[in-house]
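As you look at this complex, bear in mind that one protein chain is not there, while each of the others sits in place.
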Amino acid sequence: MRAVIIRGAGFFGFWLVLIGADPVDGVAGLFTAAAATWTSLRLLPPSSGRWQYAALARLAWRFMQQSIMGGLDVARRAFDPRLPLQPGFLTYPIRLPPGPARNAFCAFTSAMPGTLPTGVDEHGALLYHCLDVNQPVVAQLTVDEELLTRALGGTDGDR
Amino acid sequence: MSFVLDLFTMGAVLAGALFFLAGTVGLLRFPDPLTRLHALTKADNLGLGLIVIGLLPQVAWPLGAFKLIAIWLMALFAATTISQLMARAARDGEPVR
Partner (left out) sequence: MRWGERMEIADFLLTVAVFVLAMVALGLVRILRGPAAADQMMAAQLFGTGGIAALLLLGVATEADAVIDVALVLALLAAFASVAFVQGAAPADEDIKEKNHP
């Protein structure tokens, strides 16, 4: 029930930010927020783990840092006349179980420098495409997974 | 004060435009669909982010700024999700019709 109230309030607040506070529009906003809450509860049921906000903040900081690095990395390679690319695939044996947490990991790492998740191989490991296979990609992904696991409240222990 | 803010806007927006340039150059020069996807998602997302940051001082505070950030977050969520879908399609369907 707590999740319903929190999400509903969040969606309605989001509506107010986007559309503005108008009494007539507000009624439409209430219905929209209710529909959004229902949809979100169906697609993403409330999880039992508690979010760790300090770890979440660290994750957000790393995301910002790394997406800047990722953009610079691509820009450097694109402008270099020699076009220094060593594209290739590598597998990352992920510990997060399939589900929202793993999806979040994939979304997160798709903005990281030089990595792009392209699916799962036959052993259940994530298959990454890399711009440069000589970069320390696996070490980087391990750090990301650890941070994300901690931010989600250590969900990988009760697997 | 407003001069300083305008300077900040110009710097950030210009940097954002440079990343759009980088994304397009990568798109033109990178050899295969997957590397092109790297160029597109990473450079353009950073470009949009910098442009949004640069525009923040030019809009009404706080609602206008929240709206810009909301648009940016939506674009970012969409991009990170879709780039994986496209990468999967690109890997499986390399030769493709």
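Letters are used for the chains, namely A and B, taken in the order the chains are written, and counting of residues starts over at 1 for each.
Quick note on the criterion: a residue touches a chain if its C-beta (ideal position, glycine included) is under 8 Å from a C-beta of that chain, and two chains touch if they have at least 3 such contacts.
Everything quoted here is computed from the prediction, not taken from an experiment.
Peer 1: Name, in rising order, the residues on chain B that touch the hidden chain in the full complex.
Peer 2: 2-3, 6, 9-10, 13-14, 16-17, 20-21, 23-24, 27-28, 32-34, 36-37, 40-41, 44-45, 47-48, 51-52, 55, 58-59, 64, 67-68, 70-71, 74-75, 77-79, 81-83, 85-90, 92-97
The criterion applied here is as follows: only the chains that are shown with their structure count from here on.
Peer 1: Determine the centre-to-centre distance between chain A and chain B, using the mean Cα coordinates as centres, and give it in whole Å.
Peer 2: 16
Peer 1: List the residues on chain A that touch chain B in their complex, please.
Peer 2: That would be residues 14, 17-18, 20, 67-68, 70-75, 77-79, 83, 85, 87, 106-108, 110-111, 113-114, 116-119, 127, 129, 131 of chain A.
Peer 1: Sort out for me which residues of chain B touch chain A in the complex.
Peer 2: 18-19, 22-23, 25-26, 29-32, 34-35, 37-39, 41-43, 45-47, 49, 63, 66-67, 70, 76-77, 80-81, 83-84, 87-88, 90-92
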